[in-house]
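Removed: one protein chain of the complex. Kept in place: all other protein chains.
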Amino acid sequence: MTYVAQTPEQIRGLIAKAKRRDVAFVALGVVALGIGFATFVALFVDMLIDGWARLSPEFFAQFPSRRAGQAGILSAWVGTTLVMIVTAAVAVPLGVAAGIYLEEYAPKHWVTDLIEINITNLAGVPSIVYGLLALGLFVYAFGLGQSIRTAGLTLALLILPVVIVATREAIRAIPGVIREGAYAVGATKWQTVRDHIVPYSMPGILTGVIIGMSRAIGETAPIITIGALTFIAFLPPAPVTGDFPFLSFEWLKAPFTVMPIQMFNWTSRPDEAFHANAAAAGTILVFMTLTMNALAIWLRYRLRKHIKW
Amino acid sequence: MAANAIPGVPGRPVVSERLARKFSRNTKERAIEALLFLAASVSVLTTAGIVYILVKESAVFFGQVSPWSFLTDTQWTPLFDDAHFGIGVLLSGTITSSAVALLVAIPLGTTIAIYLSEFARPRSREIAKPILELLSGVPTIVYGYFALLFVTPILQKLIPGLPGFNLLSAGIVMGIMIVPLVASISEDAMRAVPMALREGSFAMGATRLQTALNVVFPAALSGIAAAYILGISRAVGETMILAVAAGMQPNLTFNPLEPAATITAYIVQVALGDLPHGSIGYQTIFAAGLTLLLLTLAFNLIGLWLRKRFRQAY
Partner (left out) sequence: MEARTQPTTHATMLGRTPPGAAAPAGSAPPPLKAESRGLSFHYGKFQALKSITMPVHEHRVTALIGPSGCGKSTFLRCFNRMHDLYPGNRYEGEIVLYPDNTNLLDRDVDPIEVRMRVSMVFQKPNPFPKSIYENVAYGLRVRGVKNRNLLDDKVEASLRGAALWDEVKGRLHEVGSNLSGGQQQRLCIARALATDPEILLFDEPTSALDPIATASIEELIAELRRQVTILIVTHNMQQAARVSDYTAYMYLGELIEFDRTDTIFFKPRRKETEDYITGRFG
């Protein structure tokens, strides 16, 4: 039998060498993380510096203009708000209902499998493809036009997988004994779902909705694809009117612009004066999405800490 | 009716009312289930809609342009009088920018994943992961702005003669954008490797790095491969960074220092113009979109399959 003859000194030398590699790797890991974080800081600080001069109350109150110094994001933020209302109104009920169906009702057979595979795949479809769907289907086939409702519906479909997955995960975390407890006192399936499953999974669902919405706010490609105009110097009709029935849904049909489109428009102009506007709009956009993401992360963190079934 | 009335409650049948309530309860339950099922099927309808629209418009397109020339032509000039439709031109931009992105995202993402999973204390992991998540939440148009107006000027100082629009800058920024995705899926895969395997390695006198590279990494390989493939899919489908920073001019090139349109950037370019519905130019974006969908679908299916295989292993 051969022996691997090594003196303690040799062994120690080997270990020391291997440990130096450990230390070197830790340094590498910290550097890699640092590159990620530094990029983010550079991105935010660069935009903040470029756009600082434009960040004023007037910037929010003015329409886009041919003169960079007078241009603002009024139509863009109003458009974003309205589109988001449509998106949320469609995606949240649909996504939550679909999640409930798949977790609580769906029988285990091929239809359910198909839906599941389908949702996972949809989550990986590039957003611009949703834009093509909307262009062909909503704009032309359904005749909804290049309107707020088209944009809202498009983004709703885009974030649907996010809401469904979050709903399912939240529901799955509820232990079976809760359901059995409800059934044991005579509740029907729907009563169990309505009174127990939905309320208990609410924080998890909310997390998913917020992440989905923050993604929708920043989406540019699908909205460009449906042919949204980039120069909108007017507001959609107000949802509240002076005449009976005091509510109007005309705004759904109105042409619009949104924050990321406005930013894209300003970024792609050769005139550097507009880049400051783009930076200012970008700062606001990043601030909004970061706040939403941070909120979602915090919610999830709290959830993990507080709920112990 | 009066025959089986509840005593003291005139006119109310006992049995039939209970039956009726059961019936109405069942009807309600079923109606609700049907509604929920409809909601779940919206996702299937979405897919069907995407496939229908892309195939329908592409069919018209391929009625005029042969699939052979679509795949082999070396020019993409759909709006010229002498129109050419070689998707390879757009594909070259997509491939080149994605390659640059992966050269950034895979080393960085893997290093971060190994570091967070095998070296970092739980505390630093809990801080680093949410920040990485935030990074992936930044809108891509913002990354586009950053690539065009921050990264490109820096690169131009390093590489004299670099044009204002180039695939390199867009690819690098896209890579940074994908890092959190690659890191987070790879880290999940590595953390799922049973502790017993690590202990086996440590018990042989291995260091953390030896254990990470020789035992944990190979054990998590299919999960990590899934992360890479999903990263590729994300890079191929990315739009705004490229539309803003790499230019929208079709250019058959694999040189990242040149400007070139990707499939996605071309769609944006056409959508920004005012092409009449039903024209050949309008149909090209659906043919391009179909190509894109098939590409990303293939990557996604491979990625999901790898991930599933990995989950079954542990």
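A and B label the chains in the order they appear, each numbered from 1.
As a convention for this text, contacts are C-beta pairs under 8 Å (C-beta built on N, C-alpha and C of every residue); 3 or more make two chains touch, one makes a residue touch a chain.
The shown structure was predicted, so the numbers you read here are calculated from the model rather than taken from an experiment.
Asker: With the full complex in mind, choose from B:89, B:149, B:162 or B:215 the residue touching the hidden chain.
Answerer: Counting the whole complex, the residue in contact with the absent chain is B:215.
Asker: Out of B:152, B:184 or B:207, which residue would touch the omitted chain in the full complex?
Answerer: Counting the whole complex, the residue in contact with the absent chain is B:207.
Asker: Touching the absent chain: which residues on chain B qualify?
Answerer: Counting only chain B, the missing chain is touched by 121, 194, 196-207, 210, 214-215, 218-219, 221.
Asker: Hey, which chain A residues sit against the chain that's not shown?
Answerer: Within chain A, the residues touching the omitted chain are 1-4, 6, 8, 11-12, 14-15, 18-19.
Methods note: only the chains that are shown with their structure count from here on.
Asker: I'd like the Å distance between the centres of chain A and chain B, where a centre is the mean of that chain's Cα atoms.
Answerer: 13
Asker: Please give the residue numbers of chain B that touch chain A in the complex, ascending.
Answerer: Within the complex, chain B contacts chain A at residues 25, 28-29, 32-33, 35-37, 39-44, 46-47, 49-50, 53-54, 56-57, 107-108, 111-112, 114-116, 119-120, 128, 130-135, 137-146, 148-150, 176, 179-180, 205-210, 212, 230, 233, 236-240, 243-244, 264, 267-268, 271-272, 277, 285-286, 289, 292-293, 296-297, 299-301, 303-304.
Asker: Touching chain B in the complex: which residues of chain A?
Answerer: So the residues of chain A touching chain B come out as 15, 18-19, 21-22, 25-26, 28-30, 32-33, 35-37, 39-40, 42-43, 46-47, 50, 93-95, 97-98, 100-102, 105-106, 114-115, 118-122, 124-133, 135-137, 140-141, 157, 160-161, 164, 188-190, 211, 214-215, 217-221, 224-227, 230, 260, 263-264, 267-268, 275, 278-279, 282, 285-286, 289-290, 292-294, 297, 301.
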